[in-house]
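This is the structure I have questions about; it appears just below.
A single protein chain has been omitted; all remaining protein chains appear in their positions.
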Amino acid sequence: MLKHDKKKVEIKGASDMPDMAVSLGSMASNKTASWRNLRPEIDESKCIKCFICWKFCPDAAINFIDENTPPKINYDYCKGCGICAAECPTKCIEMVEE
Amino acid sequence: MVGGETMSKLTIPQEEIMSSGHLACQGCGATIAMRYMLKVFGRKTMLAVPACCWSVIDGPWPYSAVSVPLFHTAFETAAIAASGIKSGLDALGKKDINVIAWAGDGGTFDIGIQAISGAAERNDNILYIVYDNEAYMNTGIQRSSATPWGSWTTTTPVNSPKDRPKKDLVEILAAHRVPYAATASIAYPEDLVKKFEKAKNTEGFKLIHVFAPCPTGWKMPPDLTVKVARLVVQTRIFPIYEVENGVSYKLNFNPKKFVPVDEYLKLQGRFRHLKEKDYKFIQENVEYEWELLNKKVETF
Partner (left out) sequence: MEKVILGNHAVAYGVLVSRVQAISAYPITPQTLIVERLSEMVADGELDSVFTKVESEHSALASVIGSSSVGARVFTATSSQGLALMHEMIHWAAGARLPIVLANVNRAMAPGWTIWTDQNDSLSCRDTGWMQVYCQNNQEVLDSIIMGYKVSEQVLLPTMVCLDAFVLSHTAESVDIPDVKLVDKYLPSYKPEIKMDIDDPHSFGALSSPDNYMEFRYKMQEAMDKAEDIIIKEGKEFERIFGRKYGMVEEYRTEDAEIILIASATIASTARASIDSLRAKGIKIGLLRIRVFRPFPVKDVARVLLNKKKAIVIDRNISYGKSGIFFDEVKGAFYNIEGEKPKIFGYIAGLGGRDVTPEAISDIANDAIKKDKPEKDIIWSGVKL
């Protein structure tokens, strides 16, 4: 499992299980979007591309594109904790109701 | 703010080795710490993880959230499992792999302290990282010896809160004369990353005590994690410093003005029952301990 692939692991029973509890897939297959009540929305016109939001996301759910592009929220996984909005120095991230 | 060229560089490595989709609570400080650690150490790393939040965060079998080998081990064995992994790799001639014990405060300060003491005394060539959320969070917020004075937990209810100070882990390690021991906070990622780098390039037993807030256990909104991790340093409740060889102390954060402890305590439900006199008591102790620490810094 070198890549974070999103495939679910299908197990029928003992005959297709390894001898010990060795992982067979990535948690990337678990989309945590449904956890949130609020979603962050970046106002790209105000974004100064400091990437502090990217830095502090506990879920690595903010994607860095390149140094000149505002980062993008990955809504498949964002749990809506609001740390990005709280830490943004220009307050350009708003937490809106889902 | 216009422009922004000066602020556009990433100050920590870019590649994600921890995936999204893990089971951490919203706003989990422990996960921010893991994310940085993996960025610094990369894929030539093996982890030993005892019973703690991360035993669950990494996901149930058959899934994992980290792209490095992770060995789940019994509660009190993080330090020795990591040591065993390292000595096994050494025996096989694979000497350039980072081996890291990754544990919560429960498995470090309490049940795991014997194994840490043993590994530290032998100077086993591992890095021990404790993400400290100041209680047994994985089992439902019970007190540990890392729980600060005055805190509510499920085993120190409001009419009988924790009445002993937080155990001083780095001092214990300093007494073992290990090459490197340090505290850090997830609110200062560049400092944390520098410490990870330093540990990566040091032989022998290293320990980094990372302050990692838990919104769930501290009864606060999840967006306050980083702010609270910053305030704990600015109030001097959790000083950020390093000790080399058990005797050379270096303060990493020493501004001229300090924030009063109230600013930190009032944000958290676990301290809501505290009275004015408790705030005073905490402030006095913080200043006393800060003075003691400064004396050590001056002495060597």
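For this structure, a couple of remarks:
Lettered A and B in written order, each chain numbered from 1.
Here, contacts are C-beta pairs under 8 Å (C-beta built on N, C-alpha and C of every residue); 3 or more make two chains touch, one makes a residue touch a chain.
Computed from a prediction, not measured in an experiment: that's the story for all the values here.
Taking the complete complex into account, B:56 is the one of B:10, B:56 or B:158 that touches the chain left out.
Within the complete assembly, B:64 is the residue of B:26, B:64 or B:283 that touches the hidden chain. Residues of subunit A in contact with the chain left out of this view: 1-2, 11, 13-14, 17-24. By the touch rule set out above, subunit B reaches the unshown chain at residues 43-46, 48, 55-56, 58-64, 66-74, 76-77, 80-92, 94, 97, 114-115, 117-118, 121-122, 124.
Simple rule for what comes next: only the chains that are shown with their structure count from here on.
We define each chain's centre as the mean of its Cα atoms; on that basis subunit A and subunit B are separated by 23 Å.
Listing the residues of subunit B that touch subunit A in their complex gives 1, 3-4, 7-12, 14, 16, 18-24, 26-29, 31-32, 35, 58-59, 61-65, 67, 189, 215, 221-227. Subunit A meets subunit B in the complex at residues 1-4, 9, 11, 21-32, 35-36, 48-51, 54-61, 64, 67-68, 74, 76-77, 79-83, 85-87, 89-90, 95.
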